[in-house]
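Below is one structure, written out as C-alpha cells, with a few remarks after it.
Yeah, one chain of the complex is gone here, protein chain that is, but the others are all in their spots.
When the chains are written out, they are named A, B and C in that same order, and each has its own residue count from 1.
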Amino acid sequence: MSMHGPIATHRSATGVPSGRLAIWWLLASEIFIFGGLVTCFVLFKLNGTPGFEDASLTSTAAGAINTFVLLTSSLSIVLAHAAIEKGDRVKSFRYIWYTIGGGVVFLGIKTYEYTGKIIHGHVITENLFWSFYYTMTGLHALHVIGGMVIMALISFDIRKGHNYQRVELIGIYWHFVDLVWIFLFPLLYIANF
Amino acid sequence: MSQAAAAVQTDTHAEHHEELSFLYKYILPVDHKIIGMQYIFTGMIMAIIGGYFAYAFRMQLAFPGELVPLYGLVGPGEYNMLVTNHGTIMIFWVAMPVLIAGFGNYLIPLMIGCDDMVFPRLNRLSYQIFLVSALVLIASFFVRGGGFGGAWTSYPPLSSVAEYSLTDWGASLWILAVALEFVSFLLGGINFVTTSMNARAPGMKMLDIPIAVWFIVVAVILFMASVGPLVAGAVMLFMDQRIGTTFFLPSGGGDPLLWQHLFWFFGHPEVYVVLLPTLGIVAEIITVFSRKKLFGYRTVLYTAFATGGLSFVVWAHHQFIAGIDPRMANVFTVTTVLISIPLAEMMFSYIATLYGGSIELKTPMLWALSFIAAFLIGGVTGIYLGASAMDVYFHDSYFVLAHFHYTFFPITIIGMFAALTYWFPKMFGRMMNETLGKIHFWGTFIPFNCIFLPLFFLGLAGQHRRIYNYEHFPDLATQELQNIRIFATVSLVVMLIFQLVFIYNFFVSMFKGKKAPNNPWNANTLEWTIPSPPQHGNFKDLPTVYRGPYEYSVPGREKDYWPQNEPPEEN
Amino acid sequence: MIEYFVENASSFAGDIDNLFLVITLIIGFWFFLTFGILVYFIVKFRRKDGVKAKYFAGEKHSETKWTHYPHYAVIAMDVVIIAVNIMVWVNIKQTLPPRDNLVRVIGQQWTWSFIHAGPDGELDTPDDVATVNDLHLKLGDTYHFELQSRDVLHNFAVPAFRLRQDAVPGRTISGWFKPTKTGTYDLQCAEMCGYGHGIMGAAVTVHSAESYETTMAQIQNGTYESHYQKRMGTKTSLPSNTSQVDEEGSFAVLLASIF
Partner (left out) sequence: MSEAYAHPNYIKIWFWLLGLLVISVAGPMLEIPALTIITAFGIAIVKAYLVAANFMHLKFEKKFIWYLLILSICLLGVFFFGVAPDVMMTDGDQWIDCIADKSCVEQRL
C-alpha cells in the first residue's frame, strides 16, 4: 500500500484502522438519522394515525425481490473484499461491479414501484403513510446511489492497484444500507395491520 | 500531495509541504491549522453579523419605532427575522465553528502530538460544506419575504406553512442551511473522534490527554449522537414546506409536538456540545496561570461524561408547558435538576485548582476566571428553569433569555476570547498587547453584566420574549421597565464599541506584535514544545509522552513546569 | 419576590412565588459561597516572588472531601427543590379541581377569542358569550379553560395569574385557575406565532360578582366598550414614541450623530 498523506492517517492506537473506525462512527450517526425517521413512523403507526392501513397497498413481492437483490449484492461486495485480501484485483473488480449491478436492479424495481403507486394516486401528500414511505425509501435510495458512485470510483482505484482497504470500507457501508432495508421491508411492506 | 514512500521518515515528510502554492496553502488547505483558522475567522465574521442583528433589535426595543442608526426601521417582521437569525447564527455559526471545529481542528493534532488530522481532505470538505451553509443562511435574508422569522426553534406549523410564517423561501433556506451545517459537523466530528482515538503520540495514555481535547471529543460524540433525529426532522420539515406533506401539521394527521421533541432531543445536548469545549479551554488556562495541577483530573473527566449522559434525558424541560403530558414533566424536572450535580462538582474542582496556586492575572486568565464567575450565574439560574412549576411563570420570558445568555455568552464569547488570547502566540507567532487586552476584557465583561442582569428583572416582571414593541401590553409599557430596556441597550452599544479594541489589537499584533517564543506561558502541553507558529506537519519528530498534562510546580524540580514530552531525569 | 414586580392575582400565584423564594434562598447561598471563595482564592493566591504553588492532584480523600462534601449538600438541596416543585406542579397542571365556571380560549394569528360559558356553566349552549381580546372573569370562581388554536402554536399567558400554557392546533388543552384579585391584567401570547406576535395581547378583567353580571349583560345587548381597547387607548404612550418626543433629546438620534 502506498504511503501518502499525513502520518496521523496511518497510526492506530486503538487497533482498529482509522478508516474503519471512521466508518463505524459514520454508521453510528446514520443509525440516528434513519432511526429518527423510523421512530417517528412507529410512533404514528402505533398511534393508529389514519392512512397507515395503506401499508397493505405496498407490493410485498417487489419489496421481497428488492430485499433479495440487496442481500445478494451484500454477498458480492463481501466476496470482493475477500478477493482483494488475497490480492486478486480482477476478481474483486468484477465483484464490485456485480454489486453496482445489484444497486441498479434495486433502483429499477424501486422506480417501477414508485411509478405504479403514483399512477394509482398514492402520491407523497396523500397521507402520512405515503409521506413516510417516500421519505424513508427515498432517503435509502439516495444512500444506495451514493454507495454505487463511490464503489465505481473505488473499483478503478483497485484495478490500478492502490487503496485496497477501501473495498472493506465501502462494503461495511453497503451492508449498512442493506441493514436499513432489512428493517424498512417489514415496516413498510409486511406489517399492514 | 501524494509523496513517495520515503515519507515514512517524519522529518523529511514535514519538508515536502513547504512548496505549496498560495491556493493550496490558504484557500484549499489540508493543513489542520489553516482549516482551524478558516473556521475561526468565518465564525468571527458571522459573530459580527450576529452582533449587528442584536444591536438592531435591542435599539428597536429601547427606542421603539425610531430609525436605528446604521440599520433603519425595524418592523415586526424584521424584528422576528433579526432575533431568529441572531440566535441561529450565534449558536450554529459562531459557537460551533469557533469552539469545536476551529479550536478542535487547531488543537487536537497539536495537543495529542501528531502531524495532522487523520483525514485531512475530509476536514477540508467539512469546512467547505460549512462555508456553503453560511452562504445559504446569508442568502436567506435577501429572498422575497425576507429571512425566516419563526424563532431559532422554528416550531411548526409556523415554520412549515408559508401562509403562516409569510417567509416562504426564507424558512426553507434557513432549514437547508442548518441541515448543511449539521452535515459539515458530522463529517468534521467523525474526523475529530477518529483522530483522537487513533493518532495519539506514543506514550500518551487516556489519562494523559489534555482536558481540552477530551472535552472537545466528548462534545463531538454528544453532537453526533443527538443530531441524527433532527436531521431526519429537518428533512421532514423541508418536505412539509416545499412538497406539502403533513408530518407536523395536525390537520393532515401530523403532530407539531413531534418536531419539538426532535428539536430539543438535539437542542439540549447541543448546549453541552458548546459548553464542554469552553470548559476544557478554561481548564487549560487556569492550570497554566495558577501554576497548579488540575484538581481531580479524573473527577473532572467523569463529571463531563455524566453531564453528557444526563443531557440526553432532560430535553423536555424546554417543553414543560408546551402541551406535553404533565406527568412526564416530573420525570424531566428530576433529571434536569440532577444535572446540577456533575456540573457543581466540576465547578468546585476548578475553583479548588486555584487553591494554593500562584495566580497571574494575564488576559487569558482574566477571561477564564470571568467565565467561571459568569457561568456560575448562568448555572444557578438554570435551577429555576429546570423546576417545572417555575417554568409555568418563566417560560418564554426574559428570565429564560437572561439565563441562557448568561450561559451562552460566557461559553461562546468569553470562551472564544480566552482561547484566542491564550493560543494567539502559537497561532501567529506574535504576542498580543496585554494592556489593550485588559481594556478589552473589562470593556466587555462589565457591559455584559449590565446587559443581562437587568433582564432577569424584566423576566420577573413578566416580560415575554420576541416582542418588537411592548406598547400593546400596558403592564409592560411602563416607564420603569422601559428605562431598564434602555440601560441594557446602552450597555450593549458600549460593549460592541469595545470590541473595536479587540479587532485593532488582534490585527496589529498579528503583524506587528512582539515575537513569541515557543512557550510564552510556560505550559506543559505538546503544542508549546514546537516553534510558534508551527510548521506544516507540526512536529519535527513525533513526540513521546511521559506524563500527564498538568504537572506544574512539581516539588523538587527547579522549573515549575514539566512538558509532557520531556524524558524523566535519570537519577 | 415576584410579587414586587407583578401582582399575584390567582390562587396558585402564591405557591409559585414561594417556590421562587425557596430556590432563590438555596441557590443564593451557593452562589455567594462559591463566588466568595472564587474571589478569595484569586486575591489570596496571587503570584508572589519566591512562593511556589502547592502541588496536589486532588485524587486523595483528604483533598477531595473539600469538593465532595459541598457536593453532597448540593444533592440534598436538589432534593428539596424537586420535592417543593413537584408539589406545586401537581397542584397547578396535573390536577383539575372541581370547576365553578368554564371558558374556551381560542388563539389564532393574531387575536384571542374567548367563549364564556354563561350562566349555565356549559359551553356550546345558546347562552355562551363570545368576546375578542377581552376575557372577563368572576372573582373567586374556579375556572377551567379549554385552550385551542386555529393555526400555529400560541401561548395563553397571564403573568398576574402565574399561568402559561401552549395552545396546540389539533388539541384541546385544559387547565384551571382561580382569580383572587379584581383588576385588569395583561394577557400575552408567549410563543412565537409569526408577524403579529408582538401585538397579540388581550385584557383579562377580574370582576366582582355584580360587575361581572352587568358586563355580561352589556356585551349581550351590544352597549359594551372593550376593556382591551380602553387600555390600549389610555396607556400606549411610551416616552420615546416618535410622535410625542422631540427628536433632539432622543438617545438614538444622539447615537446616530456619533456614528
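Keep this in mind: a contact is a pair of C-beta atoms (placed from the backbone, for glycine too) under 8 Å apart; a residue touches a chain by one contact, two chains touch by 3 or more.
Since this is a predicted model, take the numbers as computed values, not measurements.
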What shown chains come into contact with the chain that's not displayed?
A, B, C
Tell me which of B:G145, B:G203 or B:P326 is the one touching the absent chain.
B:P326
Touching the left-out chain: which of B:L294, B:A316 or B:V545?
B:A316
Candidates A:L43, A:V90 or A:L153 - the one touching the absent chain
A:L43
Touching the hidden chain in the full complex, which residues of chain C are there? Just list them.
93-94, 96, 106, 108-109, 148-151, 168-175
Chain A residues touching the omitted chain (full complex)
1, 14-17, 24-25, 27-28, 31-32, 35-36, 39, 42-44, 46-47, 60, 64, 67-68, 71-72, 74-75, 78-79, 82, 85, 164-165, 168, 171-172, 175-176, 178-179, 182-183, 185-186, 190-193
Contacts of chain B with the absent chain, listed as residue ranges:
157, 161, 163-164, 225, 229, 249-251, 253, 255, 257-258, 261, 265, 312-313, 315-316, 323-328
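By our rule, only the chains that are shown with their structure count from here on.
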Looking at which chains touch which, would you call it a line, ring, star, complete or other?
line
So which chain is the furthest away from chain B, centre to centre on CA atoms?
A
Leading chain pair when contacts are tallied as C-beta pairs
B-C
Chain A to chain B: how many Å between their CA centres?
34
Here the gap between chain A and chain C, centre to centre from mean Cα coordinates and rounded to Å, is 50
Among the residues of chain B, pick out those that touch two or more other chains and give their numbers.
255
At which residue positions does chain A touch at least two other chains?
none
Chain A residues within the chain B interface of the complex:
2-9, 11-14, 16-18, 21-22, 25-26, 28-37, 39-40, 43-44, 49-51, 124-125, 127-128, 131, 135, 139
For the complex, which residues does chain B have touching chain C?
59, 62-70, 76-77, 79-80, 149-151, 153, 155-158, 161, 164-166, 250-251, 255-257, 290-299, 321-323, 326-327, 329-330, 333-334, 337-338, 340-341, 344-345, 347-349, 351-361, 369, 372-373, 376-377, 380-381, 383-384, 387-393, 395-397, 457, 460-462, 464-477, 479, 482, 486, 490, 493, 552-555, 560
In their shared complex, at which residues does chain B touch chain A?
1-3, 5, 7-8, 10, 13, 109, 114-120, 186, 189-191, 193-195, 197-200, 224-233, 235-236, 239, 243-247, 252-255, 258, 262, 537, 542
